[in-house]
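All protein chains of the complex are present and in place, except for one that has been dropped.
Letters A, B and C mark the chains as written, and numbering starts fresh at 1 in each.
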Amino acid sequence: MLIVMKPSATARDIDAIVRLVEGIGLRAHPMPGATRTAIGITGNQGPIDGRRFENLPGVAEVIRVTKPYKLITLDLRPDKTVVRVGDATIGGSELAIIAGPCAIESREQAFVVAKVVQKSGVRFFRGCVWKPRTSPYTFQGLGAKAWEIMTAIRDEFGLKIVTEAVEESHVDLIEKYGDVIQIGARNMQNFSLLKRAGRSKLPVLLKRGMAATLEEWLLAAEYIMAEGNYNVILCERGVRTFAQHTRNTLDLASVPAIRRISHLPVIVDPSHGTGTAYMVTPLARSGVAVGADGLMIEVHNQPELALSDSAQALTISEYAQLIEEVRAIRNLIGSDAHGMSKPT
Amino acid sequence: MLIVMKPSATARDIDAIVRLVEGIGLRAHPMPGATRTAIGITGNQGPIDGRRFENLPGVAEVIRVTKPYKLITLDLRPDKTVVRVGDATIGGSELAIIAGPCAIESREQAFVVAKVVQKSGVRFFRGCVWKPRTSPYTFQGLGAKAWEIMTAIRDEFGLKIVTEAVEESHVDLIEKYGDVIQIGARNMQNFSLLKRAGRSKLPVLLKRGMAATLEEWLLAAEYIMAEGNYNVILCERGVRTFAQHTRNTLDLASVPAIRRISHLPVIVDPSHGTGTAYMVTPLARSGVAVGADGLMIEVHNQPELALSDSAQALTISEYAQLIEEVRAIRNLIGSDAHGMSKPT
Amino acid sequence: MLIVMKPSATARDIDAIVRLVEGIGLRAHPMPGATRTAIGITGNQGPIDGRRFENLPGVAEVIRVTKPYKLITLDLRPDKTVVRVGDATIGGSELAIIAGPCAIESREQAFVVAKVVQKSGVRFFRGCVWKPRTSPYTFQGLGAKAWEIMTAIRDEFGLKIVTEAVEESHVDLIEKYGDVIQIGARNMQNFSLLKRAGRSKLPVLLKRGMAATLEEWLLAAEYIMAEGNYNVILCERGVRTFAQHTRNTLDLASVPAIRRISHLPVIVDPSHGTGTAYMVTPLARSGVAVGADGLMIEVHNQPELALSDSAQALTISEYAQLIEEVRAIRNLIGSDAHGMSKPT
Partner (left out) sequence: MLIVMKPSATARDIDAIVRLVEGIGLRAHPMPGATRTAIGITGNQGPIDGRRFENLPGVAEVIRVTKPYKLITLDLRPDKTVVRVGDATIGGSELAIIAGPCAIESREQAFVVAKVVQKSGVRFFRGCVWKPRTSPYTFQGLGAKAWEIMTAIRDEFGLKIVTEAVEESHVDLIEKYGDVIQIGARNMQNFSLLKRAGRSKLPVLLKRGMAATLEEWLLAAEYIMAEGNYNVILCERGVRTFAQHTRNTLDLASVPAIRRISHLPVIVDPSHGTGTAYMVTPLARSGVAVGADGLMIEVHNQPELALSDSAQALTISEYAQLIEEVRAIRNLIGSDAHGMSKPT
């Protein structure tokens, strides 16, 4: 159920509703918007009788929700969510780029790449500390050692650190040393990990599962939000199909499809989405042209020596070229959620 | 087998090779390029001994082909094929757009749309004369009546006519009244239709099959070329996957993948590729940004009344907006096969 | 629309309805069943007013059809269709097996295999005369020469000949020399070929397209039936998925799914469905266990020398073992459409 407040509703009105909702054992999720606040109600086992709220001060409307999701919807928040990470944003007017190597391999590698990322004006640095691998016998990330390197990079270059949590205990460490918690494709329906991320104060970057429908992906976001963390960024990274010319099939139509339903920002990962370096730049251009809020890009100082995902990492000069091209396209189409196609 | 001629080879040298090849019962496909001509040899049941050609006048190199295709490859023709249709081109410096309704429904409908297409500066008009339909009980196109309308449109608006051949006899009629033969997704492996199109003088627009791998699609083009028709345009129109938020999943990575192997031009169809009007413009932008040579777009004067594919047709004003946006992106990235990412 | 006649309706009553339907420009498809006849009406552009038929002599009920198909349904014919091919049947009490090499390669090869097939008590012999191939440069079948061999096999061994029509002219030849017209997966939506087969007196074996939904497959059958040929046999041969341990993914659930909707018999092709000889026998057992009416099996006297589909052909002794196993399972579960799970 959603309770939409009048534009004139006061903070006290909203507070009263929240207390009432919690008083009957449910959870209230107030979402302030540009013109009015809406309050999502979760925790009910069946339908709630909305009439008890209708006549309370400040209430404009009570909406029964029949869709499987509530908090991700434009019904609840008609304006796009802008996720703030310190002085950087995702979902706002700037094109949000997250760049870095697949995994942190050594201090030297990470610093070379971080310097390149910083120089390009990009605000987010990625790099796996723990690396989920299909085989138990391949490189699984540096773990604790990688954190020292990451901390030094954050201090020295002022970059925001994005890294993947493979298990719940990792969330604790990211909260201590990082800025954005990434949930990987393989864990998109690891519900206990989603709930743990939902109890964090840090933003969560949620990758689409390999065979996830749009609804399953949005419901995974809903799991995080239902715990009270509304700073979720969706990341399209390709799905598994019969096609064999790419590692995954990048489904760019998911971007306008999400825009139509949800206020959450969505970025595109052409590195995992294609798995091949020569395709990354064209598909990055495509991702910005379709209206994504940002990109995740893998770049390595020596891709041929990378310990993981070597085939898809850009060289430093390819990366510089990509950044230039995608910014030109972004400047052209603007930051409106619907790209150029809606007049601003 | 490919015989690559020296830049200094004369027309007589080339001719001599062709006659020799035909003399031993095979077929020669000479492909003139910017700096040199290459000759593809087909018709052999097993490997040919290339040494007999190596010492002939003008021969630079004889290459044994182990890939399943020969004529579509960059090995044979390193420059991109520019398909010429009267004074218009596909694969050249202009962005080639093919626009029109799904099917020709009436003179009035077709004329209204054709006028809009012409006014937008677009050179190609599409519209099904025969409409392949999943059910035998739904509208199958106007057939003969539609040709009268098409002919009038060609005369009055100077547009090039693109329409689908559903069976071999249709190719005869398109040769008489149209400009480009379209082979639809369902017929991508209708080999007798491909061979018939291969014996035509008209260019062939070959849509990717619903579940076609890149190799199968390129081999379908090879079927056409092996008959002597080298003017093939590939069209990405989405593939079938588990995803349900679109009719098909548009696989834009096929564009750079084809570029890396083939000299054939490739366009993108975001109308069939998504099946939903609100997604067409963002995905059209994406298609141009990824480096496609053109677009196929469905537009209707009254989409809500269209007899087929109603949900995916753009209104006239949405169409005008799309044209403006995709041209802006094309101007930005240029017409180089690899988009902006290769210095020109 | 379906007109269900009373059990007591006479041939004259039925005839009167058929004439009336044809008199208003539509087509009537009478389907006699065990207890009553139903008449399918096709050819209408929109809904027909059924009331005009309701009070005619012999009419029990007039049913408006909202599903996209009419003639394939259990509503029209509640008993399973038994296709008769001379003294053999498909869909009846015997397990119908169609066996033979992928393609007819030589008189010797075909005769050796045909003798094995006959000796095993199997009634149908398969073998491509024309072979649709992904590449234009691979073996495409013997064509005319193969017909001589086929005719000799029919005469000498009394086997029914099943072969694929790749284009309309092939149907003419199959009508002359063969017994069952096969429509291959690649041509499942080649609508002009379907219509031509629909005008034949021979039964049609319709393979499922590589990415066909159940509805598309049944509508392809409907195309054939709408032309008046009601002897259609469906053949599940696997669909294209991401899985790479098989050539196709055999979707055995399509068998009970079809049973629930349609009266048409359905067989399973584990040879194409897996693409690997060692899997053919286990999946053949599975196909019979799920309740299929028959199997299509590739067998070759020297699989390692086969000119096509070499990897999936069984040796003669593997074939003999398979026949024994599948018959044992069939004897166990019986010929009821629903296998053992419905009491007979």
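The rule we apply is simple: a residue touches a chain if its C-beta (ideal position, glycine included) is under 8 Å from a C-beta of that chain, and two chains touch if they have at least 3 such contacts.
Just so it is clear, the model here is predicted, and its values are computed rather than measured.
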>> For the chain left out of this view, which of A:L219, A:A253 or A:V266 touches it?
In response: A:L219
> Taking the entire complex into account, which one of C:I149, C:M279 or C:L307 touches the absent chain?
Replying inline: C:M279
>> Which parts of chain B face the unshown chain closely enough to count as touching?
In response: 240-242
> Tell me, which residues in chain C touch the chain that this view leaves out?
Replying inline: 211, 213-214, 239, 241-246, 249-257, 260, 273-274, 278-279, 281-283, 285-291, 318, 321-322, 325, 328-329, 332-333, 338-341
>> By the contact criterion defined above, which parts of chain A meet the unshown chain? Give residue numbers in ascending order.
In response: 42, 44, 68-70, 132-137, 166-168, 186-187, 189-192, 209-211, 215-216, 219, 222-223, 226, 239-240
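The rule we apply is simple: only the chains that are shown with their structure count from here on.
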> Among all the other chains, which ones are in touch with both chain A and chain B?
Replying inline: C
> Which chain has the mean of its C-alpha atoms lying nearest to the mean of all protein C-alpha atoms shown?
Replying inline: B
>> Centroid from C-alpha atoms only, then distance chain B to chain C, rounded to Å. What do you get?
In response: 35
>> With centres defined as the mean C-alpha position, give me the chain A-chain C separation in Å.
In response: 50
>> Going by the contact rule already set, what residues in chain A reach two or more other chains?
In response: 241-242
